[in-house]
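Heads up, one of the protein chains got dropped from this complex, but the rest are sitting where they should.
Chain lettering (A and B) follows the sequence in which the chains are written, and residue indices restart at 1 in each chain.
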Amino acid sequence: MHRLWKEFSKGLWKELPPFRVLLGLCPTLAVTSSAENGLGMGLAVVFVLTLSNLIVSLLRKMIPPKVRIACFILIAASLVVTVELLMQAYVYPLYQTLGIFVPLIVVNCLILGRAEAFASKNPVLPSVADALGMGLGFTLSLTFLGGIRELLGNGTVFGVPMTWDSFQPLSIMVQAPGAFLALGLILAAMNAFSNWYSRRHEETPPRALEAITSCSSLGAEPMVVLNGDDANGNGNGANGR
Amino acid sequence: MDYFLLVITAVFISNIVLVQYLGACPFMGTSKAVSVALGMGGAVIFVMTLATALTWPIQHWLLLPYRVEYLQTIVFILVIASLVQLVEMFLRKFVPPLYESLGIFLPLITTNCAVLGVAILVQRSEYSFIRGVVFSLASGAGFLLALVIIAAIRERLDTAPVPRVFKGTPVALITAGMMSLAFYAFRGMGG
Partner (left out) sequence: MRELVKMVLVLSIIGTVSGYGLATLKQATRPAIEEQVLTYVQGPALLGVLQGVDNNPIQDRKQLPMADGEELTVFPGFKDGNLCCLAFESFAPGYSGDIGVMVAFDVLSDQVRAVGVTTQTETPGVGTRVFVPAFCDQFREHPLTKLALKSGDGDIDAVSGATISSNAMVNAVQKAAALYPELKERAVAAWQE
């Protein structure tokens, strides 16, 4: 139980995506023009991430290490199509608003990243806990970012007016420049908070913000390892067994 | 004239990174030096164009006739992932000089949402084959442009006295926001 809680809670602060571990920047920037859109995208990611971690973890002993990336992509893509169909059938307006970013969940590094780094090496329960924690963290972050942008850019949060009458909305905040600015400011604020928190508790501040490379380095794994020199790939796979 | 407008729109007016948010991960991850940005941008142009040239026939000759267009996401991502690997193997074997300059960036492209994004955008906009390929080429060029500009700025930022909490990614994101604001000035052009 303690272990499950540990796997679950790390996604909520220590490795909070996308603020601490910069994974999945595209949807983070693109769909957070309102709190509702952020929440919708977050929940879609939770669905895909949890099921993908579950399936990958169940199949982890069967998947040959050399084609594991291909298998992960196949599983993630199937789940994304599932989400696409379900969203079209039951929440069509949200599907229209999120647009192209629904199919693009498949290249959200969070999904493949967790499959490779965690689910392929751990039993089912911790993998699901990990996915739920990361997914929930991602959802909360997106909703928070969306809420802030909606508040500044439109004067509302979840469509409810929040500001006084003379407030002039900064419409730029709900457009592309506002996405970059808001995320940059939030990251800086998080840095400031971590520094302050660590000074008080006399720890070294965690600086996970450059972890963006983990996204890129995952892509560096070939989809199917064809020749023999795959020490890296095999080593990774073998660790979990 | 028509194609000129298409290119201008894809490069400036709706720049793929700064206006459409596609490819934000590599935009932040590989923009620390201009040389790296050039390599990455070149590889993206190359793969993006090839990916559209390959996924267009698949969509129109396989997915649509058999009414399985809902499998688009799966098929496209598998095609792009295999394409990236084939291109890498081909370049390594037959065009070593090009491999030297682009090779290390190719594998990073599978998870680059700009490539899959453009392939899907071409289908959603119902472009013809030629139009789709030109659009992809121009979108790739727009990506290269944005990436090189921000890399040049970040090289200078490294030596600038940035407040400690803004160092690294936060200040890069703010810079990107300013660039995006500048690209917004192109809006309304070409109408």
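Simple rule for what comes next: contacts are C-beta pairs under 8 Å (C-beta built on N, C-alpha and C of every residue); 3 or more make two chains touch, one makes a residue touch a chain.
Quick caveat, the model's predicted, so the values are computed rather than measured.
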Contact with the hidden chain (one of A:L49, A:C71 or A:A115): A:C71
Per the touch definition above, residue among B:I8, B:A53, B:L71 or B:V162 touching the missing chain: B:L71
Residue among A:L16, A:V81 or A:A188 that touches the chain left out of view: A:V81
Contact with the hidden chain (one of A:I63, A:V124 or A:L170): A:I63
For chain A, the residues touching the chain missing from this view: 59, 62-64, 66-67, 70-71, 74-75, 78, 81-82, 85-86, 88-90, 92-93, 96, 224
Residues in chain B touching the chain absent from view: 70-71, 74, 125-126, 188, 191
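Note that only the chains that are shown with their structure count from here on.
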Residue ranges of chain A touching chain B (in the complex, touch as defined): 22-26, 28-30, 69-70, 73-74, 77-78, 80-81, 84-85, 100, 103-104, 106-109, 112, 172, 175-181, 183-185, 187-189, 191-192, 195, 209-210, 212-213, 215-216, 218-224, 226
List of chain B residues in touch with chain A within their complex: 18-30, 70-74, 77-78, 81-82, 84-85, 88-89, 107-113, 116-117, 120-121, 124, 163-166, 168-174, 176-178, 180-181, 184
